[in-house]
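The complex appears here without one of its protein chains, the remainder shown in place.
Let's turn to chain A:
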Amino acid sequence: MIGELERQGLGPTGNDFPGDQEPPRLRRAPSRASDRNYPRYDWSADPAEEEDGAGNAEAPPEIRTLPWPMERKRAVRQVQQMRAHVSFGAESWRRNKTKSLRKLQQNVREFLYFFSLWRKSLQKIGGNFGGGVKSYFVFLRFLVVLNFVSFLLIAGFVIAPSLVRRSAGTGGFVNSTDKESCLVYDPNPQGLVVFYEFFLHLLSGTGFMEDSFMFYGYYNNNTAVEDGSLSYNIPLAYLFTAAFYFAFCLCCIIARMGTAARVAVATGGRAIGNYSLIVFTGWDYGCLGDRATKLKQKNIYYRLQVDLEEERIKKRAASLTPWRKVALYTLRVLMFLIALGLIGTAFYGIFEATKFSQENGDRFGILGLFIEYLPSIVITTGNFLVPLLCDQIALLEKYSPSITVVVALLRAVVLRLVSLGILLFTLWSQITCSGDLEKEDCGNCSYNNKKYQCWETSVGQEMYKLTLFDLLVTIALLVLVEFPRRMVVDNWSSKLSQLVGRQEFVVPSNVLGLVYGQTVVWTGALFCPLLPLINTIKFVILFYCKKITLFCNCRPALKTFRSTTSTFFFLVVLLFGWGLALVAMIYSLAVIHPSYACGPFRFFTTMWAIVPNSFYSLSEVTQEFLFFIGSQAFSIPLFALSCVVMCYFIALASIYGRSVAMLKAQLKLEGQDKQFLVKQIEKMKRNNI
């Protein structure tokens, strides 16, 4: 047998025996009482007839899925294979093709499996800390891959052609206009530069970094190549790459949400089955090690306690007198207003900081750097302090534990995303003089060209600074807070250190940090094409940093996060961030006038205006075709058709839902019937005796 195994290396479902071996040894005297529960195998069913065109053998059932001992499965498979040789002709050819296709699919999947990133690390994390923490790292890995692929896209369509154009040497065209003052732009004044200025430029994206492929301002609006046969319209490519990048990210997120949602929907209502689910599916059989096992047991104990506690709270809440109920509700409304006030203060702080930073951005040295980073600092401090205070408020509100978690998450999400929105709004009001293009600063070039010779680059720089600051703060926290905390708690035993304890890896706030970082990148990608690459590197560094801190400094959380529903939740929040970035991008594309002095869209009224312009350079046939698609003769039938298709799918979904409910009811009925019949049999037996 070992020789055959070596030759064929098959999976665990059995092997081919050479035909002349003795018949397989069947199990003797099955002492397992449940042997009689084995489903009967339908020997009369001919496998050749039952298969449909797709090659799926629905009946008889696949041997793999039957709960039989290995010997019996081998025997049945042997008989099946002897039978299968009988059929011939087109059917057997089709069956062979589908079988080999399935084998190929499986082999490809196995092959790709070896290439999946960080597989061993994720396994270790899952085994030691559970599914909730692992889902954070899986989400991080998804974002790394997404950013890297986006970078390849942008590099292929925008950066590489620009590189070629640059090396070919032709400069940008300068149309003669009357907006001479708008054309002034000098990003990198050459001259004697102090040594540490290099470092300052690196951190704030100015100087040599501004005059490079990093930012929008470096790209040109030239299109034709020397020999005239090839022409690559860089501005159009820039625009379409940005649009496609957003669409691509949306597709990836929705595809992932689809798989997560399928699982979430299949489980139906969540509320039923809490206790039984904890008892029967709570134990992770993959848990390794004595310490992890003890922790898992404590975890389950804690979860059961939490549920029992919720029961007690519910009973107590139901027994409150009306006066106390009124008092509780007014307290909750008051706390809600206080939380709202805290969040509003944070927003105001961000607004003021951004305005101050943009107005005083030309100081030098460390003070200048500090002022440049002021918005990032205020956002990070707000994102840290406000949830802490809201947690304290939540203690007073006395919601049940599950509602408390949801409320805290919602508050944190609102805080993070809206604070970014406030930053963008402040930038907008600075760039376009709050929308009033008649003001003296904006009257000349339709944007504030006194402060911003190249406003897109400034926005890109702001996003770059946010990204960089996020990474620096994470690393600083790791080194200055988490490691010392662990050392203090481990080596100095006192009441305080017992109270504070080792750190817990809190999944929701870490995920929100990732979503915030990704939203910043999406917002800035139009203005800073290399930002996805920087973000990839940042997330890779983050993965290793978080892994190190997880294994060295953290204890496993007692309150676990459900891994399957939480994946769906992370993706929904990511979608919100995407929506925010989309709004910012559409607004900059369609409304704000591009800078005169830099960038590929120099002399267009808006960035979008290049599309209609290039449209007329297409061939006649293409133009007519596109006009036709945009016309009513095409779009109205298309709309009607999509309505019909949508109605079909809605009807299908409701039918499935109803049949699921009916089957559940039938299951209950069958059980009751069985009980009734058993009682009847016993009664008859008793009567006969």
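Criterion: a residue touches a chain if its C-beta (ideal position, glycine included) is under 8 Å from a C-beta of that chain, and two chains touch if they have at least 3 such contacts; residues count from 1.
Operating definition for what follows: contacts and distances are computed from a predicted model.
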{"item": "Candidate names \"Protein rogdi homolog\", \"Calcium and integrin binding family member 3\", \"Histidine-containing phosphotransfer protein\" or \"Bacterial surface antigen (D15) domain-containing protein\"; UniProt protein name, chain not shown", "value": "\"Calcium and integrin binding family member 3\""}
{"item": "Contacting the left-out chain in the complete assembly, out of A:D186, A:D290, A:E438 or A:E620", "value": "A:D290"}
{"item": "Selected from A:M82, A:I254 or A:L277 as touching the chain missing from the view", "value": "A:L277"}
{"item": "Missing-chain contacts mapped onto chain A", "value": "1-3, 5-6, 9-13, 15, 25, 27-28, 30-34, 37, 64-67, 69-71, 109-110, 112-113, 115-117, 119, 122-123, 127, 131, 138, 141-142, 263-264, 266-268, 272-277, 279-290, 292-294, 297-298, 300-301, 304-305, 308, 562-565, 664, 667-668, 670-672, 674-675"}
